[in-house]
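A single protein chain has been omitted; all remaining protein chains appear in their positions.
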Amino acid sequence: MLSRPGRLQTFSVKGVFWLLLALTLLTLTGCSEDGVWNRPYSDEQARTNTLFSNFATPPKHLDPVRSYSANEWAIISQVYEPPLQYHYFKRPYTLEPLTLTQMPQQRFLDAQGREREATSEDVAMTEYHFHLRDDIRYHPHAAFARDAQGRFLYHALSEQQLDRIKRPADLPESGTRRLKAQDYTLAIKRMAITANHSPILGTMRELIVGLADYSDRVSKKPLTIKQLRESSVKGVEVHSDTHFSIRIHGRYPQFLYWLSMNFFAPIPWEALAFYRQPGLVKKNLSLDTYPVGTGAYQLLDNNPNRQMRLVRNPHYQHGTYPTEGLPDEADPDLLADGGKPLPLIDEVVYLLEKESVPLWNKFLQGYYDASGVSSDSFDQAISVSSQGDLSLTSEMQQKGIQFLSAVEPTVFYLGFNMDDPVVGGYDKTARKLRQAISIAVDMEEYISIFLNGRGVAAQGPIPPGIYGYERNRDHFNDVIYQWSDHGPVRRPLDEARQLLAEAGYPDGKTPEGEPLTLYYDTPATGPDAKSQLNWYRKQLAKLGIELVIRATDYNRFQEKVRGAKVQLFSWGWNADYPDPENFLFLLSGDQAVINSNGSGVNASNYDRPQFNQWFQQVKRMPNGPERQALIRKMVKLVQEDAPWVWGLHPKSVSLFHDWYRNVWANPMANNTLKYHRLEAAKRVEKQQAWNQPVVWPLWVLALLIMASVYPLVSAYRRRQRQTLVGNTAQNAVQNRAADESKAAPSTSSRKSGEGPSC
Amino acid sequence: MLAYMVRRLIYAVPILIGVNLITFALFFMVNTPDDMARAQLEAKQTTPEMIQAWKQSHGYDKPLFVNNESSGLDTVTETLFVQESLKLFMLDFGQADNGRQISEDIQERMWPSLAIALPTFLIGLVTNIALALLIVLFRGSVLDTATMIVAVAIMSISGLFYIIAGQVLFSKMLHWVPISGYESGWEMWRFLILPVAIGVFAGLGAGVRWYRSIFLEEINKDYIRTARAKGLSEIRLLFGHLLQNGLLPILTGVVVIIPTLFMGSLIMESFFGIPGLGSYTIDAINAQDFGIVKAMVFLGALLYIIGLILTDLSYAFFDPRVRFDQ
Partner (left out) sequence: MMAPLWSDYMIWLLVVALWGWGLILRRSPQVREQWIQIFQSRIAMVSAIILLAYASVALLDSVRFDTAQKGQITLLDMAFESIATQSERTYSAPFADREYNQSLVTRDNGDVEQQYLPLKWVQAEVSIGWATLQVLLSAALLTALLVGLHLAWRARVHKLGLAEYGRNVWRDQTRLPWRTAYVTVLLMLFVWGWLGYLSQFYHVLGTDKVGQDVLYTAIKSIRTGVLIGVLTTLVMLPLALFLGISAGLFKGWVDDAIQYLYTTLNSIPGVLLIAAAVLVMQTILNNNPQWFGSTEERADLRLLFLVFILGMTSWTGLCRLLRAETLKLSQVDFVTSARAFGVSRLTIIVRHIMPNVMHIVLIAVVLDFSGLVLAEAVLSYVGVGVDPTTHSWGNMINQARLEMAREPMVWWSLFSAFVFMFLLVLAANLFSDRVQKVLDPRTQTR
């Protein structure tokens, strides 16, 4: 305990003063070399050629066999290289070779494997041939490290070695090797093993010749690496180190799109052998956390709890900046770096940023180089004209912020369950009910209120930018819209009421005179959900229909949709590849959840034989007038039947600072980081200008504290004198004070779950 | 003493089993393993085979409480509950549903949690005691009444307000500290200063009132009166006698929360982007990751029980009259 209390008094006055002074000096000088206090990373980092980005949810799977989420692909697409990629600039979306010397060659075969003409009726299989470049090497990795005798150094790590590492790069040696055709076929074989949980195995089993057999064979018991390497899928052949082929059933031109996805990225067997060690698995070190690839970057740090760090792959030399393909309306500066070797940025740091609020603030402070725009920061950043054109606000322009906007190949819709007795069915009355609701749900208003104009109202299932999308005087949704000079305009509400009356619900009343009650299921529970749900209710209330909202968690919602236990529901679809087939199949009968035991993607259970038949044709056709005519007929049919309220296609809007260059929106391509460029010096300059700390409140605070010391001391002196004079008078006061003392709550102050201290 | 400890530890076992029982029952009332598989697989199209494979590899293919397919003792032991509980008691937290090793994550995230909870706790304790002493010094005066009203006011404001206002004022307007984030090493303090300050401030109301009442109870005791009668100055009285004697109830009161500091603070961590165990838990709830939820509930319960035992021990340590031997 404090043994000499007598000295305390002088100590407290002087001590407080010195403490404050020291603290102020410390904060003024010690923080940062450039006078900025609130930079969320170090000053040195800010000066290097490092991009600062963020992730909201840690990516769960970085293993390409498993990974399917956008946030995961944002990382691994920089590391892995499937055979093909999308051209950075070209529209419509165009594939180009990535690790190949040329685009794959196709051969058409009949059932016996004999080559046939492309137009032949007998074509039963298609074979694709891939020729690899020979100058591609993996990034340095411990899995490749060998000793002088050529034995692998780290395929059997000792406990000691394990104790010392937190990531593969902590091992002192590393190696590399050339990319081989076997690495690609190994990836396909891994896909077939059910324990790897590949999300596309179901699709590929039907497609790749022999994969189903192989999958059933190898999934029964775990294989050794050797067995895996030696086994083979019938339709997948290695012809040489740089040449392999894949054979698929039937004709399916869309297959090439799949080959630009990470599922088909090469996997070196050395990595499998390395990561198979139990000691590494225990330390969360696996192919799922530390990928091994040939791309422009390698993932050096992966701490999903805090940050991830991509560093350029020193062996990368096969990519150059594109020199052509830029659409006419785009800024020609984007081609300024044409021909330069990639990547242009040395390092990318992704920081964990869960909340949109701090993320937005940090972007405005210049600490993130780019940012999306949340609905709440939107009207601060972007103004929307009545035609729906977006432009930056003057405030953003002054900061030199740039922006980019593109309609995404995505559709969000409000589905009707076609299996439902009230809203479903293909007879006239049910169709009219759906059409009436489709007119009443004013998607344009939704887009303007909740998305601030960041979207386009859908005319049918196919989004803009995808072959088959049409919105002109001759081809638009004339069930819901009528054509005006400015484009399609939603039909008046009276027509909807008319339709509703014809459907048997005059003024939204059932024949019994009760208001028609419909149920709307949604997984929306966020802060914004409340107003959105109210909005939906208002839309149907316009027709006199009562909408009961059943907001649930995502699991329950999915379960209900899968069980077809919904009436109205919200759902969306993101293009896997830029082809109309990928959207039309959302309405094909064999995908209906009731026909596929819940695993299909046709959540509204739309099942029209005519549509299904057309769909089978469209699926196999290459683009051309014939295909276009068929797609038109299909779209017309579903527009009439109205199984969805067509909803909207969102526009992605991204903002970025003017020191961040070569940014271009390509929603299909994921490996675009290598094209971007940074001017770090300019960044530091702006950060300094925007973040000078406001110091005066510190001084005011210090003064206030010092000013309060004197009255306290004098009050104490006075009291001390009083105590000496009248001890008895004091006691009365003390007793009163003691009475109040019990006021402190003993039960509630320690309660968990309340207040920030919990 | 040792016997007492052992008894307490044995008594903790049924409690932990009960805790597990509640967790399992609540969680599986909401989620079937099929749901979990679907949520984790994240595929656009999930086939029953994929779900079966996932359940098998994560051990969710066993029945929950009773296994009808086995015989004898196995009907109970060959179940999800017993298998998973046993692992928890061995402190093997296993694998999260998203595939990561939970122990590794807990070890990693414990430090940020501590980095924010420990300073908040210690600085809070010191500030609360200091202010309480100051107020006791001026007991019965206007200062006393005013401070008590301010204390109630501080208590009456939702913690969310402090955080939102603090971030807006100090980060957005004054540019003093980063809005959120975390860094290991020395740079850490720049990220911690705001959440710690807010945590201390928000706890001030309840804390000062609580310690003031303890000191006031103490100050009316005879030894203080005697000391005062001897002409000791008030400050000597407070720091010399009062603090020394008041510290005992304070210490025994706060011991219970020390172990739970490891668990971190749910709200603080998620607002300030600190990658600790609190935000780990909240993320797991939102993602309905049962592997993590059950591990964290178990850990929380365990730490709570340790806290209770520590409290008893601290009584025995500070107060020689308390003995556990009989």
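Per-chain numbering from 1; labels A and B assigned in written order.
Keep this in mind: a residue touches a chain if its C-beta (ideal position, glycine included) is under 8 Å from a C-beta of that chain, and two chains touch if they have at least 3 such contacts.
It should be emphasised that the depicted structure is a prediction, and the values quoted were computed from it without experimental measurement.
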- Item | Hidden partner chain, touching residue among B:2, B:29 or B:73 | B:29
- Write down which of B:5, B:86, B:146 or B:160 is the residue touching the left-out chain. B:160
- Item | Absent-chain contact - pick from A:47, A:155 or A:550 | A:550
- Where the unshown chain meets subunit A, residue by residue: 355-357, 360-361, 364, 374, 376-377, 379-380, 383-386, 395, 449, 517, 519, 524-531, 533-535, 537, 546-553, 556, 560, 735, 738-743, 745, 747-748, 751-755, 758
- Note on the structure: subunit B residues touching the chain left out here are 14-15, 18-19, 22-23, 26-27, 29-30, 152-153, 155-161, 164, 168, 172, 220, 263, 266-267, 281-282, 285-286, 288, 293, 296-297, 300-301, 304-305
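The criterion applied here is as follows: only the chains that are shown with their structure count from here on.
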- Query: Cα centroid separation between subunit A and subunit B, in whole Å?
  - Reply: 33
- Query: Taking the complex as given, what residues does subunit A use to touch subunit B?
  - Reply: 1-2, 5-6, 8-9, 31, 36-42, 57, 60-61, 68-69, 194-195, 197, 199-203, 219, 281-284, 288-289, 303-306, 351-355, 357-358, 361-362, 365, 367, 553-555, 558-559, 573, 576, 597, 599-601, 691-694, 697, 712, 715-716, 719-720, 723-724, 727, 733-738, 740-746, 749-750, 754-758
- Note on the structure: Note: in the complex, subunit B contacts subunit A through residues 30-31, 35, 38-50, 53-54, 56-57, 98-101, 104-105, 108-109, 120, 124, 134, 137-141, 143-144, 148, 158-160, 162-163, 167, 171-183, 187, 190-191, 198-199, 202-203, 206-207, 209-210, 212-214, 216-217, 219-220, 228-229, 231, 233-236, 238-240, 243-244, 257, 265-268, 270-271, 273, 275, 279-280, 283, 288
